[in-house]
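Not every chain is included here, but those present sit where they belong.
Each chain carries a letter (A, B and C) given by its place in the written order, and its residues are counted from 1.
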Amino acid sequence: MSVPALPAVMLEPLVRAALLEDLGRAGDITTHAVVPAQARAETALVARQPGVVAGLDLAALAFRLIEPAIEIAVERPDGTRLQPGDRIATIDGPARGVLTAERVALNFLGHLSGVASATATLVDAVKGHKARICCTRKTMPGLRAVQKYAVRVGGGANHRLGLDDAVLIKDNHVAAAGGIKAAILAARAHVGHLVKIEVEVDTLSQLEEALAVGIDAVLLDNMKPDELAKAVRMIDGRAIAEASGSGVDLISAGWLTHSAAVLDIGLDWRN
Amino acid sequence: MSVPALPAVMLEPLVRAALLEDLGRAGDITTHAVVPAQARAETALVARQPGVVAGLDLAALAFRLIEPAIEIAVERPDGTRLQPGDRIATIDGPARGVLTAERVALNFLGHLSGVASATATLVDAVKGHKARICCTRKTMPGLRAVQKYAVRVGGGANHRLGLDDAVLIKDNHVAAAGGIKAAILAARAHVGHLVKIEVEVDTLSQLEEALAVGIDAVLLDNMKPDELAKAVRMIDGRAIAEASGSGVDLISAGWLTHSAAVLDIGLDWRN
Amino acid sequence: MSVPALPAVMLEPLVRAALLEDLGRAGDITTHAVVPAQARAETALVARQPGVVAGLDLAALAFRLIEPAIEIAVERPDGTRLQPGDRIATIDGPARGVLTAERVALNFLGHLSGVASATATLVDAVKGHKARICCTRKTMPGLRAVQKYAVRVGGGANHRLGLDDAVLIKDNHVAAAGGIKAAILAARAHVGHLVKIEVEVDTLSQLEEALAVGIDAVLLDNMKPDELAKAVRMIDGRAIAEASGSGVDLISAGWLTHSAAVLDIGLDWRN
């Protein structure tokens, strides 16, 4: 099922900033000098490796903000599984505009498709298990909203969007609060009724303490397989179980957003 | 030799944006609820894997913009080769501030150290050859200036900063201009006296045409080793030779900025 | 108990914008023409009516961004119950700076104290009941983060911060989804594990449907007292109950942020 697009009002500032970063103080001097104003380009975004496409709205904005006359026909929308050679969209219009916007469009598209593809690979790996794949706050500065979107496009779920939409009590918070129970109670007393609370636990006794006081989710950290299995049995549906192992409800992976390799997508000339 | 720092006026907007992205509309609700205002943190940035550190100024800004009372003592400045366990800097101050800024600081530091480390690995690989390693315009949107900086920290050189500071004539430009010679002459007629011109060539005859009309640099694209060797002999110092193979002056690698994995750096509590 | 401050990085853009809005293109022409450069002001922020103070950090930033030499000594920090005549803080320094920043400082302080005071009045009104008071998304454009903060200062809780941190299914969503159950299941399938789901119900049968499928919170809308009482009994702790009547867990009030009157606070000259 397709993931709803982010509104343009969220994407446009990112694309404008990326274009300005590339255009600098004189614009595309190569294209201006070398390509005649009347030259036309008929091109296509084409996958060079398998993966999941994400970020077409950003790529389209890059082309259209440079040259409104460019026409974009999407053939494989965000979320489509790609095979090498698959045509994603055609991009036709004045050659100057297409060449000037190309790199920024590909930078967004390649990176976000890389995130979506990495996510999809993990999702495939746990197919048949109940676990969902989710991302973390380990994101590229300035790109969190679109990276989180790409994770959703790849079939993953989002962990916290930031520091303010959920409570995640980690080891240092527990230490500062004076224990798991104290930390959870303090959190519950402070936050609104629509904020969930998750706590990181390293041991089964910490888990027991958290479950006793009541908790929405637990992050089972650094547990060995058999300990993890025990933890899941202890939880028994009373909280959402997150870990990097199996048997849990949720597997979070920071590398989806901080270290995913680009998906190789090219802009080929059809003429 | 150390790479000069970018002025804070270039870094501050990036760090402010990243902090706001993470703080959202209510700030760090976990820390606020759970950590007492008077709690102090004595922490250290510590390498968990070998690499080259880059981005300490951005990390420091993240901590100081959240809490000016945080004290940062850098022990291994940008450019230092790290071994696992190496202490990079100590970060001491109010625990709330340290915890709130931690993720943004690490996101910058981990990513830019990842770029610097990837660059250094390539630089090491060509040690003894004359080739320099350089990056491309395949960068993360919004982060080009700091990624280019990280490449320099890692011992690499920068290719173009954007579309406006040098001419790079690629195959589609050549096609639109009606040939290598026409493209180079058009470029030379248009650009200022401090702008260099590079042309991408696929064949030795294209290379010959470029050298005949005069060119600052050539990008030898998709050539087999023996063809590449011939090309280098043909050039014979008349232009800078860039390729992804050996024997050339310059090896460019897009993945340094679009696909480098994070360098694992943690914030450890010393107390 | 005191509510933790928002970091300056969140407040500074608001205060800078408000100052620029007031300074226009020539600054404070009255003060510049009339007040000697060397004149000093010794002033105090003083309550003229009972209430709860909120927004001192913003007021202080207004003064300091205009004139760093201004010294501010807070005597009654955010959250303090004020009586008429109570001194909140002293503001001493160059008279020009104090006069120029005064209005912007008071605009923030008066409005946010107004929001906090309105909240506190409601909180007092339900003292002894379990219900918490909370705000809505009916906020002044651009001021949501600080209004939400002021609600917390007044003893209230925050409802959703925006469209993205929790699900609130209203009547039109239910209609579009084809029923309460369908809407809740769709939401649960889409959102991350740290996102709570609330649904608005108008009837007891809708409530039954929601409870049957499982729900984090219900907004009991337009129910008569006896119907509301029945609803609360039906819920029986299985979900958080929100309404504008009594017996529930949460009473939300849009007017706290969209219609709260200013709290009258003046800047009096002590000399």
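By our rule, a contact is a pair of C-beta atoms (placed from the backbone, for glycine too) under 8 Å apart; a residue touches a chain by one contact, two chains touch by 3 or more.
Every value quoted in this text rests on a predicted model; they were computed, and no experiment measured them.
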{"item": "Overall copies of the shared sequence [whole complex; 3 in view]", "value": "6"}
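Criterion: only the chains that are shown with their structure count from here on.
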{"item": "Between chain B and its twin chain C, rotation from the CA superposition, multiple of 5 degrees", "value": "120"}
{"item": "For chain A paired with chain C, centre-to-centre distance based on mean C-alpha positions, whole Å", "value": "31"}
{"item": "Chain B-chain C separation of Cα centroids, rounded to whole Å", "value": "43"}
{"item": "Between chain A and chain B, centroid-to-centroid distance (C-alpha), Å", "value": "22"}
{"item": "Multi-partner residues of chain A (each touching 2 or more other chains)", "value": "161, 164-165, 168, 191, 195"}
{"item": "Contact set on chain A toward chain C in their complex", "value": "132, 134, 157-161, 164-166, 168, 191-196, 198, 216-217, 240, 242, 249-250"}
{"item": "Residues of chain B that touch chain A when the two form their complex", "value": "14-15, 17-18, 21-36, 39, 41, 95, 99-100, 103-104, 106-108, 110-111, 114, 137-145, 161-165, 167-170, 172-177, 183, 186-187, 189-191, 195, 254-255, 258-262, 269"}
{"item": "Touching residues (chain side chain B, partner chain C) in the complex", "value": "16, 19-20, 23-27, 31-32, 37, 65-67, 96, 100"}
